[in-house]
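Got a structure here, written out as structure tokens. Questions coming.
The complex appears here minus one protein chain, its other protein chains still in place.
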Amino acid sequence: MSEEQIKNLEKQFDERIARDEKIEPKDWMPEKYRKTHIRQMSQHAHSEIIGMLPEGNWITRAPSLRRKVALLAKVQDEAGHGLYLYSATETLGISRDELYEQLHTGKAKYSSIFNYPTLTWADMGAIGWLVDGAAIINQVPLCNTSYGPYARAMIRVCKEESFHQRQGYEIMIKLANGTPEQKEMAQDALNRWWWPSLMMLGPTDDKSVHTAQSMKWKLKRKTNDELRQQFIDQTVPQADLIGLTVPDPDLKWNEERQSYDFGAIDWDEFWQVVKGHGPMNKERMKARVGAWERGEWVRDAAMAHAKKKQERKEKQAV
Amino acid sequence: MKNENLYNYILGIADNSLILGQRMGELCGHGPNLETDIACTNISLDLFGQVRSYFQYAAKIAGDERSEDDIAMLRKEREYKNVLLVEQPNTNFAYTLGRQFLFDVYHLAFLKELQKSTDLTLSAIANKCVKEVSYHERFSSDWIKRLGDGTEESNAKMQEAINDLWTYTDELFHQTNADKAMLAEGIGVDVTKLKEDYYNRVNAVLEVATLNTPESKWFQKGGKEGIHTEHLGYLLSDLQYMQRTYPNMEW
Partner (left out) sequence: MSTKNWPLWEIFVRSKNGLEHRHFGSLHAADAEMALENARDVYTRRNEGVSIWVVESKNITASNPENNGELFEPAQDKVYRHPTFYDLPDEVKHM
């Protein structure tokens, strides 16, 4: 294809997206669109899978049977969501094994928030409330993104995820209304998860490299800073309501903007964690790679068995 | 307690699901593939659902302040009545699935009998559980066949797991005092009668899986009387951690 032909196709392609048409797997698409989608979708899938670990941690220690089943179901959903997203990514011509390979070798990124440790039960509340809350703000607009399989996966994810944040907030309510010890546990979790949750919504707009292109492709509907503001505005009243204090001395309602002003985020910490030096980066990777390697003989056995079964079937048919 | 035998009988049933559910729950996020992770979590969720039904009923029978969580998490090690089989660790996926399979075959047969219980609550719980456990049994026996009749390596691993777990199978058919009392009242199941069919079914699956039935006739016992393997203590310290560290709180 000549350069001009490609330009022409790209123009038509952009027009289709501008008209709100969906792009489907076998449609022509610019290479950059494919690559960007593989990157973002797989990063999203990896985040779900790595995200299972900090919470999975507390399944065996959940304080009641009711909490235990809710947490189990939630972590299971994350596996499901990872699965939907990997499947959607696979429609772009890359296999899940290749995607795992990228994750396991550190080539692919996942949400840096999962590199923080879950130290107390209240962290289950904080993660559900804050981390899932921030994720939902990010994800809801994606239900309408331009790539069909991604949009469909996100619709399913958002539908299922609606209980996750409630589950977390309910844990926090219970703690905040509990004994002084419990309330302290809740406040401590909020203190530790607040700033990482704000960072989770991505670098500030002036530092974010992908925003303009992603906006055009509807991979993003709002900028990181807009999403962050939305998150803060919706979360602060929820903290107030249960008597917890957001750990930001500069936090203040701005009557004119009808929004909260907030303090400076420690972006050095963010980049440190992104670059692999967070408290749990190594542990998370070790757990992930370990599970995959320990599972190899199981996966191989299943394939070998399937092959034998197929051969027996064919023999019978002859 | 007026109905101590019934109470103990329910705990004897429910503790198996509790401890096995806890073991399965440990694996969430660490399985060989996403799909298997989701499947194993489903089994764990089914088991904990069963536990809650049983313990809620037991709490009612106890008739005091104790809740399902008190029963689940605030007993001492010697007061847990689960069989030794279900507390065995997730040494590898062959042990996990082997343990599941050896228990599922028993569990399914047991629930089918419990459906006939004259205790309406128990028979109602059994009616619900029997569907879940039929699926568990299908799932685990399919996997035994896959791993047994897979690669040389998987066959060896599966065989090793079955050999090691075999010693815990006989205990499934031991009668406790509560068992005898409940059997006499038409409430309980005669587990001794399940034994023959159990080994037939297990052997049939092992055969398809190209695995050998272990020949050992030496069996371990004691779980039903609260004499456990060393593994249970560690499991309980996780299970009970929150309730022990922060007593008398609502979660």
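Think of it as A and B in the order they're written, each chain with its own count starting at 1.
The definition used in the following text is that contacts are C-beta pairs under 8 Å (C-beta built on N, C-alpha and C of every residue); 3 or more make two chains touch, one makes a residue touch a chain.
The shown structure was predicted, so the numbers you read here are calculated from the model rather than taken from an experiment.
From the options A:Ile17, A:Ile49, A:Leu65 or A:Leu83, the residue with contact to the chain not on display is A:Leu83. Across A:Ser95, A:Gln234 or A:Asn254, the residue that sits in touch with the chain not pictured is A:Ser95. Check B:Leu6, B:Ile38 or B:Ile144 against the missing chain and you find that the one touching it is B:Ile38.
Shown as candidates are A:Arg156, A:Lys183, A:His210 or A:Arg294; the residue that touches the absent chain is A:Arg156.
Those residues of chain B that touch the chain absent from the view are 33-35, 38-39, 42, 138-139, 142, 146. Mapped onto chain A, the footprint of the missing chain covers residues 24, 26-28, 76-77, 80, 83-84, 87, 90, 95-97, 152-153, 156, 160, 299-300, 302-303, 305-306, 309-310.
In this section, only the chains that are shown with their structure count from here on.
Chain A and chain B have Cα centroids lying 35 Å from one another. Contact residues of chain A toward chain B in the complex are 49, 52-53, 56, 59-69, 72-73, 75-76, 79-80, 82-83, 86, 121, 171, 174, 178-179, 181-182, 287, 290-292, 294-302, 304-305, 308. Of all the residues in chain B, the ones that touch chain A in their complex are 22, 25-26, 28-38, 41-42, 44-45, 48-49, 51-52, 55, 68-69, 72-73, 92-93, 145-147, 149-151, 153-154, 157, 235, 238-239, 241-243, 246, 249-251.
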